[in-house]
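Starting off with a structure, shown below.
Every protein chain of the complex appears in place save one, which is left out.
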Amino acid sequence: MTTEETVRADLKERVDALLTTHDPATTDQLVFLRAQFDAGLAWVHFPEGLGGLGLPRAHQTYVNELLAAAGAPDNDPRRIGIGLGMAAPTILAFGTDEQKRRFLRPLWTGEEVWCQLFSEPGAGSDLAAVGTRAVRDGDTWVVNGQKVWTSSAHKARWAILLARTDPDVPKHAGMSYFICDMTDPGVEVRPLRQITGEAEFNEVFLSDARIPDAHRLGEEGEGWKVANATLMNERVAIGGNAAQREVSMIGFVANAWRTRPELRRPEAHDQLTSLWVEAEVARLSGKRLRQKLAAGEPGPEGSGMKLTFARLTQQITGFELQLLGEEGLRYADWTMTRPDIVDFTGRDAGYRYLRAKGNSIEGGTSEILRNIIAERVLKLPAEPRADKDIAWKDIPR
Amino acid sequence: MTTEETVRADLKERVDALLTTHDPATTDQLVFLRAQFDAGLAWVHFPEGLGGLGLPRAHQTYVNELLAAAGAPDNDPRRIGIGLGMAAPTILAFGTDEQKRRFLRPLWTGEEVWCQLFSEPGAGSDLAAVGTRAVRDGDTWVVNGQKVWTSSAHKARWAILLARTDPDVPKHAGMSYFICDMTDPGVEVRPLRQITGEAEFNEVFLSDARIPDAHRLGEEGEGWKVANATLMNERVAIGGNAAQREVSMIGFVANAWRTRPELRRPEAHDQLTSLWVEAEVARLSGKRLRQKLAAGEPGPEGSGMKLTFARLTQQITGFELQLLGEEGLRYADWTMTRPDIVDFTGRDAGYRYLRAKGNSIEGGTSEILRNIIAERVLKLPAEPRADKDIAWKDIPR
Amino acid sequence: MNDDVNLLYTDVETALRESVSDLLTARCSPEKVIAVFDGDREIQPKLWRSLALDLGLAGLLVPEERGGAGASAREAAVVLEELGRFAAPVPFLTSSVIASAALLHAGDDRLLATVASGERTAAVVVPFSTAPNDLRPTVRADGQGALNGRVTSVAGALEADVLLVPVAAQDGVELHAVEAGAASVTPVVSMDMTRQLADVDLDAAPGTRVVEAGGDTAVRGALELGAALIASEQLGVAQWCLDTTVSYLRERTQFGRSVGGFQAIKHRLADLYVTTESARAAARYAAATAADEDSDRHVAALMAKSYCSEAAVRAAEECVQLHGGIGMTWEHPAHLYLKRAKADQIALGNPQAARRQLGELVDLPMPPAGSTA
Partner (left out) sequence: MNDDVNLLYTDVETALRESVSDLLTARCSPEKVIAVFDGDREIQPKLWRSLALDLGLAGLLVPEERGGAGASAREAAVVLEELGRFAAPVPFLTSSVIASAALLHAGDDRLLATVASGERTAAVVVPFSTAPNDLRPTVRADGQGALNGRVTSVAGALEADVLLVPVAAQDGVELHAVEAGAASVTPVVSMDMTRQLADVDLDAAPGTRVVEAGGDTAVRGALELGAALIASEQLGVAQWCLDTTVSYLRERTQFGRSVGGFQAIKHRLADLYVTTESARAAARYAAATAADEDSDRHVAALMAKSYCSEAAVRAAEECVQLHGGIGMTWEHPAHLYLKRAKADQIALGNPQAARRQLGELVDLPMPPAGSTA
């Protein structure tokens, strides 16, 4: 047998063992998920004892297929995307052993939802400008400030938080990274309504919120480094899910063209097929990138996928509204709601058009991503900086 | 009579007088043109005694119509475009009385062709970086350096020249502006072949070329200011000639579509009509700008016309080659020639496609024009500059 | 093609713009306009009354001898620029431009006069997406002259006192006037709630025939004028987006620098400036040729609809993007302009439909689909 075959045989055996001891038909979902975690079958690329087996990431697909075939429950990954995509890899990379043991299991099983407290009204693209202050008080940090663009904050048990711990040093050096308890009385969550009518995000106000020093992630002053690792993982997650052909915005348009001949216009055909080609090439690019990164770490190349994804999603939904004509003038509902997850499918074209506008802003604007590609991939000179070598408190704002 | 009517009546009288004393049918062209100049009917917006009558520029159109109707010769304005469009307004604005008297008349009649010695290999967009040195020797300047992108240099009697006269001050302050005699033995002209195969431009090598101080235009050290006035006039000239509907690159494509039904493809129609709309809107924008500027000076808004003109010319010719299909794979002639003037009409589509690439580079790149619009029209902050306050000789290059 | 047309603003037009702008500044705050999206349409009736009656805009396009202000499409265009700049939720386009233009074809001026005076508001009952060359009446008259049929996504119907219904008749299209109360007018949740649409159902509704067999000419002409002039509204939208974005980015700092000083941003704003100025030329030309009944007005209308539709959407999209997160919020007015721009793009024939029709007019026809091997 090849190594590959040996690994798969071993995984099959482990899955079978799990299914034997925990019959999905009769086992409580949470019990099953905890057992799956403990069997190392949660995320096989994580270390043993932390839900994984230290294998290449790609093998998880095989495990998931076996489990799905047996009717096993899943952890509803979209509901806990921030925990899985951002918090978990960061905790794995920078957490203490105790933090890893405490947080990863309930994160993965979905018992504890996570959110992210990075952006502020004055620190968007310039995330390193965060002004939320954390001041040490013995073994505790006292945090004051305002965060925005926090999805799931009202559902979350924990947050990853970037805060300024030293305003007297240059801005990149004065931040630290914390795990913040969202049930702390100093944390107030207010819905932030968007142009879609919904409040998918929140504003979070921190007023003397207290965080034990044991919940610091990485060294004091190392917050920028830790946050960057988080964001790299986020961008891969955002840009990377290409799936099958037409499983993206283009699928809605293609479906409309196929099933509603009355919408077809010869003058729209070249744009339709251009977008189809672009969507499919983007999917193949994502596949190629995943093949390249299969064994490696997320790199700046992932920024390109996110750029393309944002542009295409916006172009396709904009085209779709024109194609729909009269129907494109109507909207489903402006009522403010607080959805649990962002899901473009099952929504009307108008919602998708408006929501897609955020794709080039959230998780790094397209402008910032172009800077990253230019500087880190193409090695072009960095922007002239006025804020690098002076204390944060002295930067004009 | 309205003022307008009075002016037109007076102009009619002057033209009639000129035609009476100089019957176009029997008068030598040059004699006629000199007489036209002396009658103030060359460019009516110039002062009296310098070929004009101090009237608004728009009246020249009326004079030209009257003269054309009478079969009068013209001064072949395209052949002497640099003299008319760049040298003349600069001499008028900055020249001494003696310079105006000496240069404007033969410039306008076409007896003396002018060229422009601004750009250098190391000073393209950053024109203020010119390194051609002019060193004073009594009443004469001795000039050394290399200039590029000089059209008509091999035909020219005179050049407008930007040279560095003081390398010890910041770059914008150390230049002066001269009228250079192209017959000076220190001036060598070499053809510069372009991607079209032709050598429409030249390189000019200046080796101890001598210029009397009386041929300096503007004060010593004021060269940048004078050159800017020249360039503003150039950009208006480049972007401004919108003429009639379809009298631009789009005319070729429209004509092909109309007369060669075998080239028509439904998938090309939306692009064809998009470009048609854009070309026509650009023409109307040019007309609107000319209406706005009718009595005024060229402003930074003209930069927008040049931007649009360059972009559209490139897009349309690129589309045309695709529309032509097989014919677009063929080219007329790669033989090196030295044409007198640039004329897109009567050339094949391949030539037009390649030549159009220069439209966004010559006379200010599109990138520089966007800077100008952003800073001078929209009042956005200037680029951070590393070369403003140090002596020219100390700037890294 | 008219090459002497004035593409600038006359002094009269500039004065009119100022009075409209002053009124909207005072009465049409972004907060109140945003509230319209939550169904709070309180701002609407008073604002429209002020514009229609106090400023006399209701009958702007109607000749004085027929009860109006006797102005031209040029002045109406300037009003629409300002309405676009404020995303104002008033039925000027639908009543004072499109419906009034249709009523100019009526044999009898009584209805026109009440609309021109601002006393009553009217709307032509077609889907707002209808291109001028794509009129397809779905309402029919029964033997007694009562009207039956359904028309969806009608703009201006909610505000209208009287509905002008194109009716398919044997020898063409007739235009019938129906009292709003006699029809069932159901509000539609619309992409652009500042011009909320409605579905109109007619169930044996009594109507008065105001234009006979030439009704299709009347309605097509009215829709064409609408397309020509909505371009000016789109210009106003683009102008607001450009101005607001430039101001914001001059102030906003990131990385210790004004965001408006980053070159990539500057270049995009420069391009947007050029696009907006080009849209102005296109919109002015459409308005001026419509005002002069120039033979080029049909070409001008399609050209302006094509160009200004794209310009407004692009400006609004850039506005949201360059504001960053704040531009995505409900509180910031940017979304009003995005929604208005997107709806206006689709309204009265989308840009691709306009270009296809334009191709026919300028002898650049779309070939049949069979034209490759």
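Going by the order they are written in, the chains are A, B and C; count residues from 1 in each one.
Just so we're on the same page, a residue touches a chain if its C-beta (ideal position, glycine included) is under 8 Å from a C-beta of that chain, and two chains touch if they have at least 3 such contacts.
Please read all numbers here as calculations on a predicted model, not as lab measurements.
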Considering the complete complex, identify which of B:Trp43, B:Phe103, B:Trp149 or B:Trp224 is in touch with the unshown chain. B:Trp149
Of the listed residues A:Arg79, A:Arg210, A:Lys225 or A:His269, which contacts the missing chain in the full complex? A:His269
For chain B, which residues touch the unseen chain? 119, 121, 124-126, 129, 148-149, 192-195, 197, 265-268, 271, 314, 318, 321-322, 325-326, 328-334, 336, 350, 353-354, 357-358, 360-362, 365-367, 370, 383, 385-387, 395-397
Need a quick check: the contact residues on chain C for the chain that isn't drawn. 133-136, 262-267, 353, 356, 366-370, 372-373
Touch residues of chain A, complete complex, unshown partner: 244-245, 254, 257-258, 261, 264-266, 269-270, 272-274, 276-278, 280-282, 284-285, 287-288, 291-292, 301, 304, 307-308, 367, 369-371, 373-375, 377-384
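The definition used in the following text is that only the chains that are shown with their structure count from here on.
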If you average the CA atoms of chain B and of chain C, how far apart do the two points sit, in angstrom? 42
Provide the C-alpha centroid distance between chain A and chain B, rounded to the nearest whole angstrom. 54
Residue list for chain B, restricted to those that touch at least two other chains: 266, 269-270, 384
Would you give the residues of chain C that are in contact with at least 2 other chains, written as numbers and ranges? 257, 265, 352, 355-356, 366, 369
